[in-house]
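Only one protein chain is missing from this complex, and each of the others stays in its spot.
Showing chain A:
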Amino acid sequence: MMISGAEIVVRCLQEEKVDCVFGYPGGSVLHIYDALFKQDQVTHILVRHEQAAVHAADAYSRSSQRVGVALVTSGPGVTNTVTGIATAYMDSIPMVVLCGQVPTQYIGQDAFQECDTVGITRPCVKHNFLVKDVKDLALTIKKAFHIAATGRPGPVVVDIPKDITAQMCEFEYPKSIQMRSYNPVVKGHLGQIKKAVQMLQEAKRPIIYTGGGVILSDAADKLTQLARKLDFPVTNTLMGLGGYPATDRQFVGMLGMHGTFEANNAMHYADVILAVGARFDDRVIGNPEHFGTEKRRVIHIDIDPSSISKRVKVDVPIVGNVADVLDEMLKLLDGGCKTDPEVADWWKQIDEWRGRKSLAYRQTNHIMPQYVVEKLYEVTGGDAFITSDVGQHQMFAAQYYKFDQPRRWINSGGLGTMGVGLPYGMGVLMANPGAQVACVTGEGSIQMCIQEMSTCKQYGLPVKIINLNNGMLGMVRQWQEMFYSKRYSQSYVTSLPDFVKLAEAYGHVGMRIEKPEDVEPALRKAFTEHKDDLVFMDFIIDPGANVFPMVAAGKGLTEMILAEEL
């Protein structure tokens, strides 16, 4: 039977078991919207800005093992998605973005709402396609999902001219796909894996350093087994939180710019680093020259060969899917695992570093942001999905909410995009209906996608917005305080709206919390009485609170500024 290109698009989504699409209509996607209207397998969530559609689709992926989908119109619809696409690209998030395009014969004529979608998105996608023939449509969408989800995942854009969505064609969805140019490696090289296992057993001061790759390949269980077997300390990057249970004794905390004293020292002084799905980026190892002053051996497992030996020379590179490689390692260790006795001394050293209690903070008579996150952890039983924006609040959430499970910590680590928090909450809730979802944000960030409160109302998405309101672009202010002699250039946010009234205006519940003793009761109320409501919790916090420890830009990992040193 012949069906239209628009119907083909929808059938492809159904074949891919997509249950929801985040999008916004417009001229060039009208046929597709019409096809969506005539079915009920794929739900559509109408956002209020295309950026939010892409962020929500991104969080849908991050919080599940499925691929999020966004659908937007040509021209401004597409340009509005670019921040979202770049955000997902930096964190290797699988996602498919379907974009309308002007009819084929108008391309290149500066037609109304035309833009060079493939050109604009090329540097921030894993791959993109312009569909030129309706006969290629189904295969192209199949490829898009395949490419997005396999290898090192990433966003894929499919640009579909309007005339293609009107043309009629037979529909057949390809069962599988073969691409001679794209065959990502899965299994690691066994010889290399053996070498690595040998090296781990000889280690005297080992550290397991893991990143987003562990989350993306659903390897948290295997990582945990391996770490327990070896009795090695584990640190996670910002993107890797939840890859190893944070409440476990072997967890030394997050590392990097705002990592713990013990994690950064253990990383720096380790004699063997097992890096798993992480990429030694600048926020993690600080100054690479300083990092290079210690002699050590590095084992690096990553699915992307270009991540290996990019910033740090690696002794044992293992290219492969993290879960598969860890599995092989576990098998080898099952034959008998001997951890070097000197590791016990290393643990003593680590416990000494832990004794510095680098996350301790001083209570004032204001609400401390750290305290809010600690209480949030208690009230939610450590079991919520926490989305966050970018700034001090993000770091406080990462440091003080103890993530025991993967895919619970949803943030823009790579691009650092303010504004993701609320749409991330929507994506999480669509993928995990009924889950507890809190968006830890700041009064700066939340205003970048605040219009999505309307979407949340329409679809009943009860995100709990934890606004750590310091009246400042706090992270900017912290740098200005420390490195620009307190010249607070444009980091003070005045004329803030009354967030309580604003929430109410959108039809939600608003709360303003000003005293430390009100923090916990308010949170409890939000998560019980208002379980099914979006609650905007405006916490008026100590405006002077800073994030510590801190490795200043250009400094080494061990050159941390600690809270009490100020």
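By definition in this document, contacts are C-beta pairs under 8 Å (C-beta built on N, C-alpha and C of every residue); 3 or more make two chains touch, one makes a residue touch a chain; residues count from 1.
Quick note on the criterion: contacts and distances are computed from a predicted model.
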**Request:** Select, from "ABC transporter permease", "Gluconate 2-dehydrogenase gamma chain", "Acetolactate synthase small subunit" or "Multiple sugar transport system ATP-binding protein", the UniProt-recorded name of the complex's unshown chain.
**Result:** "Acetolactate synthase small subunit"
**Item:** Contacting the left-out chain in the complete assembly, out of A:Ile85, A:Ile147 or A:Val509
**Value:** A:Ile147
**Request:** With the full complex in mind, choose from A:Arg11, A:His31, A:His55 or A:Lys126 the residue touching the hidden chain.
**Result:** A:Lys126
**Hidden partner chain, touching residue among A:Ser309, A:Gln349, A:Gln451 or A:Thr558** = A:Ser309
**Request:** Could you tell which one of A:Phe37, A:Phe112, A:Tyr182 or A:Tyr488 touches the chain left off the display?
**Result:** A:Tyr182
**Prompt:** For chain A, which residues touch the unseen chain?
**Reply:** 118-119, 122-123, 126-127, 130, 132, 147, 152, 179-182, 304-306, 309-310
